[in-house]
Structures are given as C-alpha cells and as structure tokens.
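Only one protein chain is missing from this complex, and each of the others stays in its spot.
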Amino acid sequence: MGTTAAEQPLVVARGVVKRFGDHAALKGVDLTVHRGEVVVVIGPSGSGKSTLCRTLNRLETVDGGTIEIDGQPLPAEGRELARLRADVGMVFQSFNLFAHKTVLENVTLGPVKVRRQPRAKAEQRARELLDRVGVGSQAEKLPAQLSGGQQQRVAIARALAMDPKVMLFDEPTSALDPEMINEVLDVMTGLAKDGMTMVVVTHEMGFARRAADRVVFMADGEVAEVAEPEAFFTAPSSRRAQDFLSKLLTH
Amino acid sequence: MDPVLENLDLFWGGFVRSLGIVLWAFAGSMVLGTALAVCRVSPVPVLRAVGTGYVAVVRNTPLTVVLFLFAFGIPALQVNASFYVFGVAGLVVYTAAFVCEAIRSGINAVAPGQAEAARAIGLTFGQTLTQVVLPQAVRTVVPPLGNVQIAMVKNSAVVGAFGVGGELFSVATRLTSAQGEPRLPVYLGVAAFFLLITLPAGALLARTEQRLAVAR
Partner (left out) sequence: MHLRRSALTAAAAASLLALTACGGGSSDTGDAPEPVESASFEAGTTMAELSQAGAITIGTKFDQPGFGLRGLGDTPEGFDVEVGKGIAAQLGLSEDQITWVEAPSSQREDLITQGSVDMVIATYTINDTRKERITFAGPYYVAGQQIMVGEAEDRLTGPDDLRANPDLKICSVNGSTPSENIREYLASPDQLVLFEVYDDCVTAMKNGQVQAMTTDNVILTGYVAENEGEFKLVGEQFTEEPYGIGITKGDTAFCEFVNGALQTMSEDGSYEEAWTSTAGEYEGTEVPTLPTADACV
C-alpha cells in the first residue's frame, strides 16, 4: 500500500451487503475510520446503521463486500475471529452485562480469560476503569441492582478493559431514561477527547455535533452523505439528510 | 408382602445392580447429551446437523428398538461387548437425546445478548458457553433435566429384557415365573425399590433448584 501503519485506516468496509430474507439491510456500504477518529452514524430507523455497526465485528455476517480491521480482513468464525474481536470493543443498546456475574467480574472476565492477565492485575485495572466511569462503588453488585445508566457505564468499562483499538457503540443511550443519557454521553465524550477511535450509532445529535470528527448519514441501507458535523448540520447536501434534519428540528 | 420379605436378598442384589446401571447411564447421558447440545448451538454447520440428526432419529425411536440394536445389531458388525455394556450404552444413547433437548432449551432461554456480549469481548465459542451461557442456563435446565433422568431410571427396567441380568425387573420375573410367587406383591416390591432410587433423586433435585434460586 505504501502507507505507514499510522496512516493506514483502522476500519475499512467496502461494498458491504447484508440481507435478511428478501429485505436488503445494507446495499453496498463503504466506510473508512482512521486512527483516533470519532465517526458518528446517524439516520432514520431501519436505515441499516445498527446492522452496519454489528457487521464490523462480525456479530452479523455479511452477504457481500469486505471488512478490514487494522489491515486484516475479518476472519471467519473461530479463534482468529475471537482474537480480533478482543481488539474491537462493543457497547450494546441493551447493555448485555453478564447477569450472573458481579460488576467487577463483568469487567475482569475478558482480561483474565482472553488476555490471560493475572486476576489481581485485572481486578486492579477494572477498579480503575470503574472509577473512571463513575461506578467504582458498585463493583461487588450484580447488574440487576444497578440503574440503566450505571449498567451502560459498566459496559463501557468492560469494553475498555480489553484495551481495544476501536470502540463500537450501537445506540448506547436508546434504552435509557432521559435523565441517565447524559451520564453515559459524558463518559463517551471523555473517551473521544482522550483519542479513542470510535464508531457511534446514535440519535443524539448534540453528541454528534460536539464529539464527532465526521458524520455518516445513512438511509435505506446506503450511505447518503459523509461530512464534518458543522457542515452536515448547517448545510446538508443530500436531499434525504435535509428531510431527516428538518423533521428533527420541527420537534 | 411375604414374597418380598422372604426374597429380600434377591431384591437387594437387583437393587444394587439397577443402581449401578442407573448411575452409569446418568453420567454417560449427561456427558453425551451436553456435547450434543453444544453441537446443536455451535456455529459449525456440520456439528449442528449432527446434533439435529441425532436428536431427530434417537428421540423418535422406541427405547426397546434402540436396546435391541445395541444388543443384537452391533454384535452383528463383529463389535462385541457384554450385554451389560450394551444395555447401559443403549440407555445412554437414548437418554442423551432428551438431555440434549433439555439443555438446548435452557441455552435458548438465556437472552441472546449475553452470548453476543461474550463474543464481543473475544471469548471463544467454548468460553462463551462455559463462562456465560451455561451457568445462566443451569437454573432453567435443572427441572426438565430432572424429569429426563427420572424417566431414565424407570426406563432402565427395560434393559432386563436384553440380556442384562440380575437387575430388579429380572429378579421380579425370576420370582414370579420360576418360583411361582404372586405377581402383585412382587411388582409392588419392585416399585418400592425403584422409589428408593427416584425419591432421593427427586429430593436432591428440589434442593439443587432451591440452592440455585438463592444463588441469584
């Protein structure tokens, strides 16, 4: 390629196609994410933005196109894929904390089982991360004893514990009560400031405006527009983005 | 109950033999059934097909046919073992299909997001199952598994007809046929000795369920 590692994009998706039965969720999507970049994916429901996010670590298999993470094509199911997923953090809409494990165990499971870290070291680091996201005092509790906002912050700590190269956020605030949305967005904003490479699927336009380096607008399984946030929100070039934003503003 | 009391030594011998069969069949069917359940939820299509095919065939075959195939079918292929081994193996193979389905339904009852989150932090398929999915499935799996295994205990009465001598049911036949004892008390005796296996098993099951409930 002739580029050095630092210049090489971290995530490259080319022509990704995904079908669910007769319905084409993704119709040939391209996406490039550079190191340290925060890309926010927005678009109406059913536009395929969540599906795109899930294909990036192969939680959804693709029916066409290629995906590379750090120069490596996504391997098929197996140990190689597991190794790659360890480097790609993921935060889900419904948190998905391990229900039978304490908060601390949720965060240490990956480092101990996947990274083979000594338990003591993993726990020390886990407590640091839990402090950082503001739930350090909840370490011994079970997920069900926490509020949604607290659970989502634990989930972010769990992903961070793996020292991922990139973090994927799949609508991380959509299942939260309004008063809890900001505590999660604040953590994410902090991460972005610290230089974490992030792909964020969200409906939070404020966050997109504030934290994004680039905004990717999707509609009907296609990327309709890619722009800097300021340009996108003030003067969207595509017709569908204009429609989408005008509907938001009337609310 | 004279026919039972007078032949208590025979009944006891039959009980010990039956208990041995049941314990082997329990251990074997749990191992094989769990392996099959893992196959059925595995990402490898061939393994899934093997698990699905196994359950479809074995679960829909009468136990006596399975036992017959072991006792007389496998030896016809020049593979030989004692009828005891064939009897236990038949019971294991038959029961494993039901164990597999009980465990699989438990796995399916665990929210899919749990497995996704496990995979997303880089756990392998095996780690995902053992660290995240199975521990959560256990609680829903215990009651149906208990039913399957208690049914197995009762099914074990059938192996006597396939050359596995000396177990409770063979003892009963011996007493009623050769010694002309009345059948009613003899079979009540058999029932009593089977309860000696199933009742403690049921109690153990209830305690396990309770402990798991508290653990949450």
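Letters are used for the chains, namely A and B, taken in the order the chains are written, and counting of residues starts over at 1 for each.
Operating definition for what follows: a contact is a pair of C-beta atoms (placed from the backbone, for glycine too) under 8 Å apart; a residue touches a chain by one contact, two chains touch by 3 or more.
Bear in mind that the values here come from a model prediction, so they are computed numbers and not experimental data.
Shown chains touched by the missing chain in the whole complex: B. Residue in contact with the omitted chain (choice from B:Leu69, B:Val138 or B:Ala161): B:Ala161.
Only one of B:Pro75, B:Pro112, B:Gly126 or B:Pro200 touches the absent chain when the whole complex is considered: B:Pro75. Seen from chain B, the chain kept out of the figure touches residues 71-72, 75-76, 80, 82-83, 160-163, 165-166, 170, 173-184.
Quick note on the criterion: only the chains that are shown with their structure count from here on.
Here the CA centre of chain A is 45 Å from the CA centre of chain B. Listed in rising order, the residues of chain B touching chain A in the complex are 43-44, 111, 113-114, 116-125, 127, 131-132, 135-136, 216. Residues of chain A that touch chain B in their complex: 57, 59, 77, 79, 82-90, 92, 94, 96-100, 109-110, 113-114, 155, 158-159, 162.
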